[in-house]
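The complex appears here without one of its protein chains, the remainder shown in place.
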Amino acid sequence: MQKLTSKLKGNKMAQVILLVLYVLVTSLSLYLAQASVTAFLLLLFSLLLLYYTDLSNRLKWVIAGVVLVGVIPFVASTGPSYQSYMEVATVVGIYVAMALGLNIVVGLAGLLDLGFVAFFAIGAYTYGIFATGQAANFMPFGTFPLSGGTFWIFILIGCFIAALFGILLGIPVLRVKGDYLAIVTLGFGEIIRIVFNNLDKPVNITNGAMGLASVQPPEIFGFQFIYPNQFYYIVLGILLFVILAVRRFEFSKIGRSWKAVRENEIAAQSMGIHLVRTKLLAFAIGASFSGMMGVVFAAKQTFVDPTSFTLLESITILVMVILGGMGSVPGVILGAAVVTILNLQVLTEVTNYLNQLNMDGVISFPEALAPAKMQRFIFGAILIIFAIYRPQGLIPAKNPVFDENALKEGAKNHRKEKITIDQDKGFQA
Amino acid sequence: MGMKRGLKVLAASALSLGLLAGCNASGGSGSSGGGSGKVIKIATQTPLSGGSATLGESIKLGAQLALEENKDKFDKLGYKLQLVPYDDQGDPKKGVANANIIGSDKAILGVVGHLNSGVSIPSSEVYEKYKVPMVSPANTATEVTDRGLKTVNRICARDDFQGPAGADYAINKLGAKKIFVVQDKTAYGTGLADAFKKAAEDAGAEVVGYEGITVGEKDFNGVLTQVLSKKPDLVFFGGLYTEGGQLIRQARDKGIDIPFMGGDGMDSSTLVEIAGDAVKNVYYTSVAADASKTSEGQAFSTKYKEKFNKNVESYSAYGYDSMSVLLKGLEAAIKGNDGKLPAREKVTEEVRKVQDFQGVVTKVGFDDKGDNKYAKVYIYKFSEPKYPGVQDGEISK
Partner (left out) sequence: MLADILHSLPQVLVDGLALGAIYAVIALGYTMVYGILELINFAHGEIFMTGAFIGVAMLILMTGMGWIASMPAILALILVLIATSILTGFMGVGIERLAYRPLRNSPKLITLISAIGVSFLLQDLVRFITEYKRGNYILTGPSMFTEKFTIKFSSLSSSFSDAFFKTSTLILVVAVVIMMIGLDFFVNKTKWGMAMRAVAQDRETASLMSINVNKVISLTFFIGSALGGATGVLFAVQYGTIDPYIGFILGLKAFTAAVLGGIGNIRGAMAGGIMLGLLEMFAASNLKLLTGGVFGAEYKDVFAFAILIVVLIFKPEGLFGKAVTEKV
């Protein structure tokens, strides 16, 4: 095994061939097996393999794009479970974006936020209220529901409103630190949920616990987005933007300030980092990703109600970040995907399978032990095991290590603006 | 570093493969039916985990019983019936995801579910896309059928029928003039309490207070203090038995001895267990007739107890009847299709066409919206701490 890996390492050609082979085999099995969750998951797994190849970043992006945009939807489309795969993929996308947002707050800036789902709720309600007749209750002008064409504008609006709330929440952050912060954010998340649950009077804004039903589907040039496979592309588009943005932020000045604040606030401050602005920015940007996905969620679900935004949800997103690796973008993506798929598909399928065996009398196990019921148990165990044995997550965050000499040289000859980072050895695991 | 990377890949793949191992078999199980002829699956979707799992479980078990009783009949038609229970966890997201799985599985020709209207509404939008007929045993929110979806049916009474029926009884029979309304701030509780409040006000009673409590909490003394100072002659609670039982118990501890009233969410043996002696002088409305009065009902209770070693709950009977109605529609569709496997559209139509079906606890006939025409509301009263209460009245549309 070791020999094999060492041979594979560095041999790009072999890697590419293996990867293509892998994708081909899994797509073929998905194509032929019709309704095989296994094949679908294995196909998704190819993206992780891709990540571990030695290809250049640009090539990785292209391959990932081809797999996500072309191969997966095409191969899955032949089977009867097409929409259910696409539904799972869409939800995964939504959670990935949220986890990436939380990753900025928790992973990069080191601010523990236990009320993150509030921003998701804000985004969802922003679209939900205006894309149903609800807005007519308090808006003096305009006709509601707004058409599905406004969805695209609402993605931006949701983004801004969530960011605004992120800043509002950020203000107490200026005063409290560490564990106090955790409880303040938790309180904020609960406040938002309770308020949404009760804002059906005095003015009916959110329709309270009854929720907002029949949200308008998105529409462009007369084409309506109804099925999960259509939302898949919307989510993919936004996700691409989010990932690019996160990567940009991470290695920019602001990204370095976040990390500095995370490591030591006082030292960071003394280095001239504006604490208030840095923290607020982390909250605002993290929140804005959630807000955008909230809008998509409302449109996809066609129904918004407060039960989707509980504390458990906030903690689930936190689990994704921890599991994947705090501060690590590929890690968080993997973490979000694993948790969502585990929850939506694997646990459900395993439970069904066991149930079937149970009913057919093959085995007998107590109803109380059904895997779908054990979600909290499994999450709890994952959290403890990872905290103890692998606190850095599935794919740990990497920091670029700069070659001191190269930096000095770079400083000497001003013309050579670009500082070379040794790609291969520069990254430490 | 190569080692490390190899390890990482290994760890990651081990994890993924571990996940896969489980669903490997289930992935293929879609086609594996065996036995006699083709497999027809009926899904249930109710919360099997989380706060309201007891109710969801009883719906599932009721449906399971009905399905197993009908197995032979369908074997003769050449089909093997199979139950696929899904757990919606009372979470709309999970419900929609499951609905997509259900819709994608061509062998599934019907759904019994859900418990929560909040889950039912978005999930039924998905069923509608795939034309999977749904029969709901428990969703009372008006919005469920008011959207005019072809696939959505329910056998229970609507909030705007159950609430007013309760109000009518409270005012005319119990002589309540000042009523205090408490609700649990869920879609079910709000819908029922609002319908009750409106009807009570229209009938001339005064609603002296309208308060919300939080599901999952145990201390409702704050709200009860208000009841104490408002001195109503009746308290109406829109919500489920867990909170209802606590509320009643704490009210009696405070010396509030006026009648309490609730909806079908209070129709559970656990209510009596929680409230104990305090349950005296509590009324509840229910769409189910007293199962112990009719011989079918008694037979059902015995069978249920025998099979699952659990006492019958009101929702188990709804679950049973929902499944029976669905299977009746399915049977009609198969027969109308010369014994060939019918399309989902056909089953949907046939389910909607069901008229005059006599279930264990309710007669079922759907109107053009999918509401049950024969949904009656029965009023029960607890005069002693024993479930079920004594049937005390009956109101039909």
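Observations on the model:
Chains here go by letter, A and B, matching the order in which they are written, and residues are numbered from 1 within each.
Methods note: a contact is a pair of C-beta atoms (placed from the backbone, for glycine too) under 8 Å apart; a residue touches a chain by one contact, two chains touch by 3 or more.
Keep in mind that what you see is a predicted model, and the values were worked out from it rather than measured.
Contact with the chain not shown here comes from a single listed residue; of A:L244, A:A381 or A:V401, that residue is A:A381. Screening B:V39, B:I274, B:V312 or B:I334 against the full complex identifies B:I274 as the residue touching the chain left out. Touch with the chain omitted from the figure is made, among A:V176, A:I220 or A:V401, by A:V176. Residue positions on chain A in contact with the hidden chain: 106, 110, 112, 171-172, 175-180, 182-184, 186-188, 190-191, 194-195, 197-198, 201-202, 266, 311, 315, 318, 322, 326, 366-369, 373-377, 379-384, 386-388, 391, in rising order.
Residues of chain B that touch the chain left out of view are 51, 53-54, 185, 209-214, 216-219, 221-223, 225-226, 228-229, 242, 245-246, 249-250, 253-255, 270, 273-274, 276-277, 309-310.
Here is the rule we use: only the chains that are shown with their structure count from here on.
The part of chain B that touches chain A in the complex is made up of residues 1-6, 8-9, 11-13, 15-16, 19-20, 22-31, 48-49, 53, 57, 64, 82-87, 89-94, 96-98, 100-101, 103-106, 116, 118, 121-122, 125, 129-130, 141, 143, 147, 185-187, 189-191, 212. Across the interface of their complex, chain B is touched by residues 1-2, 5-6, 9, 33-39, 41-42, 45, 48-49, 52, 80-85, 87-88, 91, 197-198, 200, 208-211, 213-214, 226-228, 301-303, 305, 307-308, 334, 338, 341-346, 348-353, 355-356, 359, 367, 370-373, 375, 394-395, 429 of chain A.
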